[in-house]
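The structure's right below; bear with me while I get my questions together.
One protein chain omitted, others in place.
Presenting chain A:
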Amino acid sequence: MTYVAKKCGIRFQPPSVILIYEDENKDRARQRIMPIRNFSKFSDCSRAAEQLKNNPRHKAYLQGVSLRQLQKLYSLLRGHLQGKSLAQSLEQIQQEETTDPEEDLNKLDDKELAKRKSIMDELFEKNRKKKDDPDFTYNVEVEFPQNEQLESCGWDAESDNEF
(Lines give C-alpha, C1' and ligand atoms only; values in the text may rest on other atoms or scores of the structure.)
Protein backbone atom coordinates (compact mmCIF):
# COMPACT_ATOMS: atom_id res chain seq x y z
CA MET A 1 0.00 0.00 0.00
CA THR A 2 1.52 3.28 -1.02
CA TYR A 3 0.01 6.65 -0.39
CA VAL A 4 1.08 9.62 -2.42
CA ALA A 5 0.76 12.84 -0.46
CA LYS A 6 -0.68 15.65 -2.53
CA LYS A 7 -1.28 18.46 -0.07
CA CYS A 8 -0.89 18.90 3.63
CA GLY A 9 -2.29 21.69 5.73
CA ILE A 10 -3.51 22.64 9.15
CA ARG A 11 -6.91 23.48 10.60
CA PHE A 12 -7.02 25.61 13.73
CA GLN A 13 -10.48 24.66 14.99
CA PRO A 14 -10.58 21.88 16.00
CA PRO A 15 -6.81 21.65 15.64
CA SER A 16 -5.83 19.02 13.10
CA VAL A 17 -3.38 18.28 10.36
CA ILE A 18 -5.18 17.51 7.13
CA LEU A 19 -3.66 15.50 4.35
CA ILE A 20 -4.92 15.10 0.80
CA TYR A 21 -3.40 11.97 -0.70
CA GLU A 22 -3.84 9.42 -3.40
CA ASP A 23 -4.01 5.74 -2.85
CA GLU A 24 -1.93 4.14 -5.57
CA ASN A 25 -4.30 1.22 -5.95
CA LYS A 26 -7.50 3.21 -6.14
CA ASP A 27 -7.03 6.10 -8.39
CA ARG A 28 -8.65 8.86 -6.43
CA ALA A 29 -7.84 11.56 -3.93
CA ARG A 30 -8.71 11.04 -0.31
CA GLN A 31 -8.54 13.21 2.76
CA ARG A 32 -7.15 12.24 6.11
CA ILE A 33 -7.77 14.29 9.21
CA MET A 34 -5.26 13.85 12.01
CA PRO A 35 -6.48 15.54 15.19
CA ILE A 36 -3.86 17.39 17.25
CA ARG A 37 -4.05 16.75 20.96
CA ASN A 38 -2.04 18.10 23.86
CA PHE A 39 -0.59 21.02 21.96
CA SER A 40 -0.44 24.45 23.52
CA LYS A 41 1.17 27.78 22.78
CA PHE A 42 4.15 26.56 24.82
CA SER A 43 4.68 23.32 22.92
CA ASP A 44 7.76 22.45 20.94
CA CYS A 45 6.88 22.40 17.24
CA SER A 46 9.70 20.19 16.07
CA ARG A 47 8.90 17.62 18.70
CA ALA A 48 5.23 17.65 17.86
CA ALA A 49 6.09 17.26 14.17
CA GLU A 50 8.33 14.30 14.87
CA GLN A 51 5.71 12.63 17.01
CA LEU A 52 3.11 12.97 14.33
CA LYS A 53 5.42 11.75 11.59
CA ASN A 54 6.34 8.68 13.62
CA ASN A 55 2.84 8.00 14.85
CA PRO A 56 2.14 4.39 13.91
CA ARG A 57 -1.33 5.23 12.65
CA HIS A 58 -0.27 8.09 10.42
CA LYS A 59 3.28 7.15 9.49
CA ALA A 60 2.49 5.45 6.20
CA TYR A 61 0.45 8.40 5.01
CA LEU A 62 2.99 11.03 5.99
CA GLN A 63 5.97 9.51 4.26
CA GLY A 64 5.86 12.04 1.48
CA VAL A 65 5.49 14.99 3.85
CA SER A 66 8.72 16.47 5.14
CA LEU A 67 9.34 16.98 8.81
CA ARG A 68 10.02 20.58 8.01
CA GLN A 69 6.61 21.14 6.52
CA LEU A 70 4.92 19.59 9.53
CA GLN A 71 7.01 21.79 11.78
CA LYS A 72 5.86 24.79 9.86
CA LEU A 73 2.23 23.79 10.24
CA TYR A 74 2.66 23.41 13.97
CA SER A 75 4.31 26.82 14.12
CA LEU A 76 1.26 28.30 12.43
CA LEU A 77 -0.97 26.68 14.99
CA ARG A 78 1.21 27.86 17.84
CA GLY A 79 1.18 31.39 16.44
CA HIS A 80 -2.59 31.21 16.33
CA LEU A 81 -2.74 30.02 19.95
CA GLN A 82 -0.50 32.93 20.90
CA GLY A 83 -2.99 35.27 19.32
CA LYS A 84 -0.93 36.13 16.26
CA SER A 85 -2.48 36.75 12.89
CA LEU A 86 -1.73 34.32 10.09
CA ALA A 87 0.36 36.97 8.33
CA GLN A 88 2.45 37.52 11.45
CA SER A 89 3.08 33.81 11.94
CA LEU A 90 4.01 33.36 8.31
CA GLU A 91 6.46 36.22 8.48
CA GLN A 92 8.09 34.75 11.55
CA ILE A 93 8.43 31.37 9.89
CA GLN A 94 9.92 33.03 6.84
CA GLN A 95 12.51 34.68 9.03
CA GLU A 96 13.41 31.43 10.72
CA GLU A 97 13.74 29.75 7.36
CA THR A 98 16.30 31.98 5.78
CA THR A 99 19.88 32.37 6.82
CA ASP A 100 21.61 35.68 7.04
CA PRO A 101 24.57 35.40 4.68
CA GLU A 102 26.50 37.93 6.74
CA GLU A 103 26.27 35.91 9.91
CA ASP A 104 29.47 34.32 11.17
CA LEU A 105 28.41 30.75 11.84
CA ASN A 106 31.66 29.99 13.65
CA LYS A 107 30.25 31.97 16.55
CA LEU A 108 27.04 29.97 17.04
CA ASP A 109 26.41 27.22 19.54
CA ASP A 110 25.63 23.67 18.43
CA LYS A 111 21.89 24.11 18.39
CA GLU A 112 21.85 27.34 16.41
CA LEU A 113 24.47 26.03 14.00
CA ALA A 114 22.44 22.88 13.42
CA LYS A 115 19.42 25.05 12.65
CA ARG A 116 21.30 27.06 10.03
CA LYS A 117 22.74 23.89 8.56
CA SER A 118 19.34 22.31 8.19
CA ILE A 119 18.08 25.40 6.37
CA MET A 120 21.05 25.25 4.01
CA ASP A 121 20.59 21.51 3.62
CA GLU A 122 17.27 22.12 1.96
CA LEU A 123 18.91 23.72 -1.03
CA PHE A 124 21.59 21.06 -0.99
CA GLU A 125 19.00 18.30 -1.15
CA LYS A 126 17.12 20.11 -3.87
CA ASN A 127 20.18 20.40 -6.10
CA ARG A 128 21.64 17.09 -5.13
CA LYS A 129 22.47 14.44 -7.69
CA LYS A 130 22.29 11.14 -5.87
CA LYS A 131 24.22 8.14 -6.98
CA ASP A 132 21.00 6.26 -7.68
CA ASP A 133 19.73 8.95 -10.04
CA PRO A 134 19.68 7.75 -13.64
CA ASP A 135 21.77 10.70 -14.82
CA PHE A 136 24.34 10.42 -12.07
CA THR A 137 27.99 10.71 -13.11
CA TYR A 138 30.71 10.21 -10.56
CA ASN A 139 33.27 12.47 -12.09
CA VAL A 140 31.82 15.75 -13.31
CA GLU A 141 34.48 18.10 -14.62
CA VAL A 142 33.68 21.60 -15.71
CA GLU A 143 36.25 24.24 -16.46
CA PHE A 144 35.67 27.75 -15.20
CA PRO A 145 38.61 29.78 -16.35
CA GLN A 146 39.63 32.54 -13.96
CA ASN A 147 41.19 35.47 -15.71
CA GLU A 148 41.73 39.16 -15.38
CA GLN A 149 38.78 40.07 -17.57
CA LEU A 150 36.20 38.64 -15.20
CA GLU A 151 34.09 40.88 -13.08
CA SER A 152 35.25 40.86 -9.47
CA CYS A 153 33.22 38.95 -6.90
CA GLY A 154 33.13 42.18 -4.94
CA TRP A 155 34.54 40.55 -1.85
CA ASP A 156 38.12 41.52 -2.57
CA ALA A 157 37.63 45.19 -3.37
CA GLU A 158 37.18 46.78 0.01
CA SER A 159 40.01 44.80 1.46
CA ASP A 160 42.85 45.28 -0.98
CA ASN A 161 45.13 45.76 1.94
CA GLU A 162 44.06 42.39 3.34
CA PHE A 163 44.07 40.13 0.30
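As a convention for this text, a contact is a pair of C-beta atoms (placed from the backbone, for glycine too) under 8 Å apart; a residue touches a chain by one contact, two chains touch by 3 or more; residues count from 1.
In this text, contacts and distances are computed from a predicted model.
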Choices "Transmembrane protein 82", "Ribosome biogenesis regulatory protein", "Actin cytoskeleton organization protein" or "UBC core domain-containing protein" - which one is the UniProt name of the chain not shown:
"Transmembrane protein 82"
I'm checking contacts with the chain that's been left out. Which of A:N25, A:S40, A:Q95 or A:S152 qualifies?
A:S152
Can you tell me which of A:L67, A:I93 or A:L108 touches the chain that was removed from the display?
A:L108
If the missing chain were put back, which residues of chain A would it touch?
101-108, 110, 113, 116-117, 120, 123-125, 127-129, 131, 136-142, 144, 146-148, 150-156, 159, 162-163
